[in-house]
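One structure, pasted below without further comment.
One chain of protein is taken out of this complex; the other chains stay put.
For reference, chains read A and B in written order, and residue numbers begin at 1 within each chain.
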Amino acid sequence: MAEKLLEVKNLCVSFKTRKGIVRAVNNLSFSINHGEVLGIVGESGSGKSVSMSAVMGLIKDENAEITGEVFFNGEDLLKKSDEELRAIRGKDIAMVFQDPMTALTPVYTIGWHIREQLQLHSDISDKAARERAIELLEEVGIPDPAKRVDQYPHEFSGGMRQRAIIAMALSLNPKLLIADEPTTALDVTIQAQILDLLERLRKTYNSSIIIITHDMGVVSELSSEVLVMYAGRMVERSTKSSLFANPQHPYTKGLMNSVPRVDRARTSRLETISGQPASLLNLPSGCAFRTRCPSAHVACTEQPAFISDSNGYGAACFLLTQGARS
Amino acid sequence: MTTHEPAFDLSSESPSKIAFRTLVRDRRSWVASTMLIIVVALTLSAPLYASLISKTDPFVSTINGTVVLDGVEVQVLQQSTEGLKLGVNPIGPTWKIGPYFLGADNQGRDVAARLLYGGTNTLLIGFAAAALTLIIATLVGVIAGYSGKIIDSVISRILDVIWAFPVYLLSISLSVVLLTSGFKWGPISLEAGSLYLPIFIIGLVYVPYVARPIRGQVLALREREFVKAAIGGGAKNSTIIFREILPNVIPSVLVFIPLMVSLAMLTESALSFLSIGVQAPDASWGTIIKDGLGLLYTRPIVALAPGLFIVITAVALNLLGDAVRDALDPKARLRGAF
Partner (left out) sequence: MLVSISILVFLIFFATPGVDPAARIAGRNADQLTLQQVRATFDLDKPIHIRYVSMMKHLFIDRDLTSYVNRGAEVWPQLTQAIPATLSLVFGAALIWLVLGLALGITAAGARKSWIDPAIGIIGIVGVSLPVYWLGEVVNLITQGRLHATLFRWVPPLGYVPFTQSPSGWFLALLFPWLTLSILYAGIYIRVIRSEIVGLMQEDYIKTERAKGAGEKRILIKHASRMSLITVVSLFGLDFGALVGGSALLTEVVFGIQGVGRLTFTALQNFDLPLIMATVMYAAFFIVIANAIVDLVYAWIDPRVRRG
């Protein structure tokens, strides 16, 4: 078995607040191989973004406590100093964020930003950096790159800006790209273009992608593997096709049912998941989804273990123990 | 800002309770409040001090007065023993609880007593002018921000023109013009030499400073969903202003209070120093500094002490202002997260 690119083991991220301890990420374990695309799905507050920020060492809150292990290329990132992590950030693991409109310092040109990214990790000259920047802009499909490279972020449209940011993120050939809701702030038409771009680049550079999203459409478009999070825990892990064909966890089922699908008969109303998203300060005992689950029963007052097969696919639900997985 | 914030249950307490609790926990508010209470208490005790301790009338010159020091009777204004031996030298600080604790000024008056009385005026003008500014500015700001384009541009224009003048130049100009003859306009009649004049002038001059930010805030609030919803729901303008707009504007006003008192105080003392603020026979810390100028090299305490009081009071007010501002800033608590 090829060595896993990223292996997260029992990652816990909690924040001390005046009202108590908030467990934003609770015992998250998963891995991703080279060249894979993993989609992390969940609603706001599920812990999807916090977990990836913890992986990158971007959590600067003094009240945060991070435990567990995050193995990247065999080394535990959580044990590294900030200086060591800085060498990895941008070079081996890159991250793209949600809102392209505010993601770049407005007073520097796009070319300057790409140059900064390159020069933070290599000894490239200003001139060579500029040329590389033009190449990169062209590669992500920005027209007239030689002119655009000297333009400021505000002179780019949202979609163009996100392309440029992706270009910058991939400029040093990172093995892993983490994209946190990269299309949420964009028009649906642009969304498709960006996802296509990511897929194309992944093939060219052979990088892995973790895409964080709340949108099942994005998941189906890009990922090969999916991880579903709820209230800080992973509740299901599967291949994309299995997830859509046969969701195991009631939460996933609820998510699937709440999205209109072409291959289903038209019904008069979309189903919703009853209740409110779990409050991380006031989690129900046992399974956090218990209060909203249509299939909840007595056993659910205990925390269900994540039951998985040899590939790591499975779900955290007592229902699984009652039947074989298809 | 991005949307992926952890699902903290922060909404169970009202914002004002949270703000108050933050304020109480902030060490700065305690230090500042203590300082202010001491200063205010001292100044309010001026009449007591004058009658019990200094035993002289701080508003009456006692050029030929005498005082008993260490059992010896001594002239309050003594022949100068320095330089050309011309002129008189008031006695210096005795540093003993009793008459002339801080010495005498060039008219034989008890400096400490005058300091306390002067403080009353300085603080009074400071608070009153600040109140005037805040009331007018809030009114003007809300009206400008909420009304239609024409009213807004007229008001904004006026505010801009007033604010184009540096505060000190404008207040000095107005003081010079109004001080000797007073101000009579319709029902408003302020006599020359009354304390109302500085209050009026200083209060007016700072209106744009507060009104413009408030106007900006009201403009932004007007576009917010909850206001649009209220308008859509058919609520009357006055209801909207009082129920939706004002409660959101009040925190900003609160932050301005300590700041404006401090600014008003500093402006008043500058005007009094230039002889166009508080007029004799009233005293303020500014006038005492001015009085102390002639004695600067011989009896510096007369000019030093009031200044120190001003600095202490202003520091306390600014400290309090910082604490209030941080307590009311909702983003301050989420700060520090990734």
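As a convention for this text, a residue touches a chain if its C-beta (ideal position, glycine included) is under 8 Å from a C-beta of that chain, and two chains touch if they have at least 3 such contacts.
Bear in mind the structure is a predicted one, so any value in this text is a computation, not a measurement.
Chemist: Report, in label order, the displayed chains that the undisplayed chain touches.
Modeler: When the entire complex is considered, the left-out chain reaches A, B.
Chemist: Among A:Val8, A:Val41, A:Met56 or A:Val140, single out the residue that touches the unshown chain.
Modeler: A:Met56
Chemist: Considering the entire assembly, which residues of chain A contact the chain that has been omitted?
Modeler: 56, 58, 62, 83, 86-91, 94-95, 97, 99, 102-107, 116-117, 120-121, 152, 154, 165, 168-169
Chemist: Just checking the interface: what residues of chain B touch the absent partner chain?
Modeler: Interface residues of chain B facing the absent chain: 1-2, 157, 160-162, 164-166, 168-169, 172-174, 176-178, 181-185, 262, 266, 269-270, 273-274, 276, 289, 293, 296-297, 300, 303-304, 306-307, 310-311, 314-315, 318-319, 322, 331, 335, 338.
Here is the rule we use: only the chains that are shown with their structure count from here on.
Chemist: Centroid of chain A to centroid of chain B, CA atoms only: how many Å?
Modeler: So the centroids are 54 Å from each other.
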